[in-house]
Structures are given as C-alpha cells and as structure tokens.
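Taking it in order: structure first as structure tokens, then the write-up.
Missing here is one protein chain; the remaining ones are kept as they sit in the complex.
Up next, chain A:
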Amino acid sequence: MTQQNNGSPTPQNEHSSASENTPNTSASTDSSLQAHAKSEKPRSPWRTWVIAIIAVIIVAAAVFAIVNHTRASRSAQQSAGEQADTVTIGLKLAPTNLDIRNTAGTALDQALIGNVYEGLVSRNSENKVTPGLAKSWDVSKDGLTYTFHLNKNMHFSNGDELNAQDVVWSIEQLEEKKYHDYDTLRNFKSVTAPDDDTVVITLSKPYSQLLWSLSGRAGLVFDKDAKYVAKTQAVGSGPYKLAKFTPNNSIELVADENYWGANKAKTKNVTLRYFADDDAAVNALKSGDVQVLAPVNATLAKSLGDDYTVKAGDGTDKYVLAMNNASGKATADKRVRQAIRYAIDHEQLIASRGGADKALGGPIPSLDPGYEDLTNLYPHDLAKAKKLLSEAGYSASNPLKLTLTYPNTYGTELGDQLRSQLKEANIDLKVNVVEFSTWLQDVYTDKDYDLSMVDHNESHDFSQWTNPDYYYGYDNKEVQDLASKALSSTDETQADEDLKAAAKIVSEDAAADWLFNYRVTSATAKGVEGFPFNMNQTVMPLAQLTYTPAK
C-alpha cells in the first residue's frame, strides 16, 4: 500500500500559489507540488457533496412548504356549516374487480348492492327483506308461486327502461351461466313476465329462503340491452352511478340525478377508499381525508376523541374454528373436538381484540333465523378438556398434535393465542398460516387439514352443515333433515324452530368451535348522518348519507 507522507489527512494552511492552474503532468518541485495540492483544497470533492446535499435539503423543504400550503388552502375552502358535496368512506377489503355476477367477496355486495345495483327485493340493516324494485309480492298457499308487482317508470342509469323483461332476463342468465350465488335459488323452476310490471317465479318445491336469497346477488337486476365491461364498469338502476373504479384502491360514486325512486342520494359524490393497513386508515380519519371508517380497529378506535362517533354494529361474521370431521383424523373423534371447545377461552380472545365482538356458541348468528344463545354448551373448562382427552388416549406425555392451517388475511395473533390456550390442555398446536389460494386448494378443496380458521361472513349459510362434502366433513342425518324441513317450510315460525334445533345439534356435536361473532366497529366524524352501522360489511346503502362539517 502506498502511504506517503503527502497523504496527510488534515488541512494545514491556506496559502495560495501561482501554480494553481499548472497541469498535473508538468514537472514541478516537491514544494510547489505541496503548495498546489493545498491550494486546491477549496475545490476538494467535499465541496461538491456538500453542495449536493444542501441542494437536496432545499428542494425537500420547498416541496414540503408547497404541499403544506396547498393543504392549508384546500381545507380553508371547505366552508363550515354547509353540507359537503363529497363524502369519503374508508373501508378495508378492496374488490379486485366489479364483476358482481362472477366474483365472490362481500366487498362487492357492500359497495354496489343498493347503491349502484338494485334487486327485486332488498335487505335492511336488521337483515330483513324489504321491497326493492318490486313494491309488493304475493305468495301462493302451497309456497310454489311468487308473484312480484314492480314499481312503475323505473329506468337504469343509462336511461334504459327497467321492466319485468329485465328481471326475467337477469334471473335466467343467472341460472344458465351459473353466476355467483345461483345455487341460493333452490328448487327454482321458472321465471316469467305476464306483463311489464309483473314477474312470476315458480318453484318445484317450497323454499322458505327464496325472498331472502333474492335480496342478495341472486335477485339483482341488470340491463339486458347495455353493453359494458363488467370487470371495470357497472350499469345499474340504483341511486348512485359508478364514476371511477381503481382496482384495490377506490370506487368513486356520483348521484344519479334522474334516479327513478324516492330514495334519491343526498350527497352528490361518495368515494370509497380502501386501506389494507389499520393505522393508515385511522390516520386518514384523523387528518380528514375520510369522514367514515368501517371497520375501524377496535383498539385504535379508543384513541379517537369526542369528535367522532364510534359504534359497533351487529353482523353475521362467524369466526369458525373448523375441525376436520371426516374420518381418519384425530378430530373425527367427538371427544377431541369437545376437548378443544372446552379448552378455548372465548372471553379472553374477545377481550384481546378490543372487546367489541360477541361470544357465539353455534353456527347461527343473532341476525339470522334460527338463532339461539348456545354459549353455555361449552364453557371454558380445562379440567373437562383434559378428562376428555385422556379418555381419547392422550396425556401430557403423549400430547395430541394438531395443525391449524388458516389464510394469512387473519394475521398471526389468533393462531398464537389458540396455541397457548390449547397448550394448557396438553394439545400441541402447530400454526400454519398460508396464502388464501393455497388454503382454498389444500383445506377447502382437498380437505387436507386438522383445524382451520375462517371468517364465514355470509348470512343464512347454515347449509354448510348439511353438506357432507363441504370442507368441515360434517355428516349428520338429523341435522340434514331438520334443515331441509326448515327450508321447505311455508311457516316461518316452524322453520325457525327447526333451524334452532339443527344448530343446537351441530354445536353439541362440537362440529367446530365458533370463536366469536365479529362485530364491525365503525367510526364517523362529527356531522356525518345516515351511515349504517349494522351489517355494513355486506349491505351499505349510502343514499341517506350526509356530512355537514361543524361550525
């Protein structure tokens, strides 16, 4: 290594020399070389870097100032005391496309049903059927013929008339193309339009859930004459029109001035923005970028002050700890499944999530028909759990080894908590968090799992327990008979009783554990009116929504 003494690291003096511009290659004496070197000091490489860094800082500061300035002027423009013509709602799960006939996921129901698209009948925030495009209906005594009387002078947002022909076409397409939820129209036989204002649906056998099914995707009415790309566009008859859709990011809605019904939109522009991250969502609410947040993380919501309304609403989200009931698995043994149910401390799970959720002891949540509080069937009881396990042949020296496989959308905390809770009952739980599509293949389709966990948020989905081919692998003739009796019943109270009985058997059999009924906590800024708190992850009608900034 060359380390001569002229490589001195510290500057020494500042005397300049006549040789400043002498080319390096010219022969020079040692002293003039030294002088030359020192005279170059002010042009040392440092200077360039220092200038560059200062320049970057200045640019950054300028940008910051401009940004702050524009923000200040923008917020000044929004006059207080007057109703805002734009309301932005922060949501969590973003739809990947708008094709509501093909793509699953309640994100689409939430955004589009009742706002852009309308159904033959609709659903209120108590999960009950209400009039929609049909103002009334008659059901024949035998429960086989439903006659719907449509409203008059209805039209789609593109101006096309909406009449019975569109309803018939929509339902026929649903059945023919097997669109999403086509299977919820059980026993469907035919749909006809005797005249432009009447639709008749006939069934091969009575089906008590028909109206409710029609209030979801199966009953949506599309314009048979409209041509549009369903993945990125939407043409419906609702109070709002789609203005702009950015996949995974936002949906912009604009009020349809010519909406046919009385329930006209009260706010001109409504934007739905999607936040995958809870903190970012709360920050957006605090900074005023959004006026509504649904859901808001229950723990973070506690940091919101008096300027916000924070409320948990009821919903049908069931966090199901699925146990593989099919033969060949440890969980095929009822005692094992019961032990798991006794070993889980539901109150603790709920408390650690902020306390808004509700304990759920069976497959039917409180907003669905057939609900009954079953939480007392399997209270937290470690002694019972251990006893059942030892009967099944497991002990502390020979612990039960199980794997919990669930999609990564639910985070890792729940898995960790379950592992530590089950450990106390000598169950050795391995937690395997996988991608959703891997889960769909391995667990849902191939049924290769011990335990799994999914938020089954659909309403009226008891049929999961009557289908032995569903990934639970639960096969109980009595439950199947009760459920099919309830479905074909023409008497609503009797149907409720049958469903109740069936749900109780499923819970007693410990076919699964229901960790909790997730209740969505929503937050609205002061001045927001008409936002639905109940059920807003599946039905979120926005026509009544208004925002008036405080004075």
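One rule holds in what follows: a contact is a pair of C-beta atoms (placed from the backbone, for glycine too) under 8 Å apart; a residue touches a chain by one contact, two chains touch by 3 or more; residues count from 1.
Just so it is clear, contacts and distances are computed from a predicted model.
Undergrad: Look at the options "Heme exporter protein C", "ABC transporter permease", "Diguanylate cyclase (GGDEF) domain-containing protein" or "NADH-quinone oxidoreductase subunit J" and return the one that UniProt uses as the protein name of the missing chain.
TA: In UniProt, the chain excluded from the picture bears the name "ABC transporter permease".
Undergrad: Write down which of A:192, A:246, A:412 or A:494 is the residue touching the left-out chain.
TA: A:246
Undergrad: From the listed residues A:169, A:182 or A:410, report the one that touches the chain absent from this view.
TA: Looking across A:169, A:182 or A:410, the contact with the absent chain belongs to A:182.
Undergrad: Hey, which of A:420, A:437 or A:494 is the one touching the hidden chain?
TA: A:437
Undergrad: With the full complex in mind, choose from A:317, A:458, A:498 or A:513 the residue touching the hidden chain.
TA: Checking each option in A:317, A:458, A:498 or A:513, the one touching the absent chain turns out to be A:458.
Undergrad: Have a look at A:286, A:311 or A:447 and name the one touching the chain we're not showing.
TA: A:286
Undergrad: Going by the touch rule given at the top, which residues of chain A touch the chain that is not shown?
TA: Residues in contact with the chain left out: 1-4, 6-7, 9, 24-28, 33, 37, 40, 45-46, 49, 52-53, 56, 60, 63-64, 66-67, 70, 96-97, 99, 102-105, 177-178, 180-183, 229, 231-232, 246-250, 273, 275-277, 279-280, 283-284, 286-287, 435-438, 440-442, 444-445, 454, 456, 458, 461, 464.
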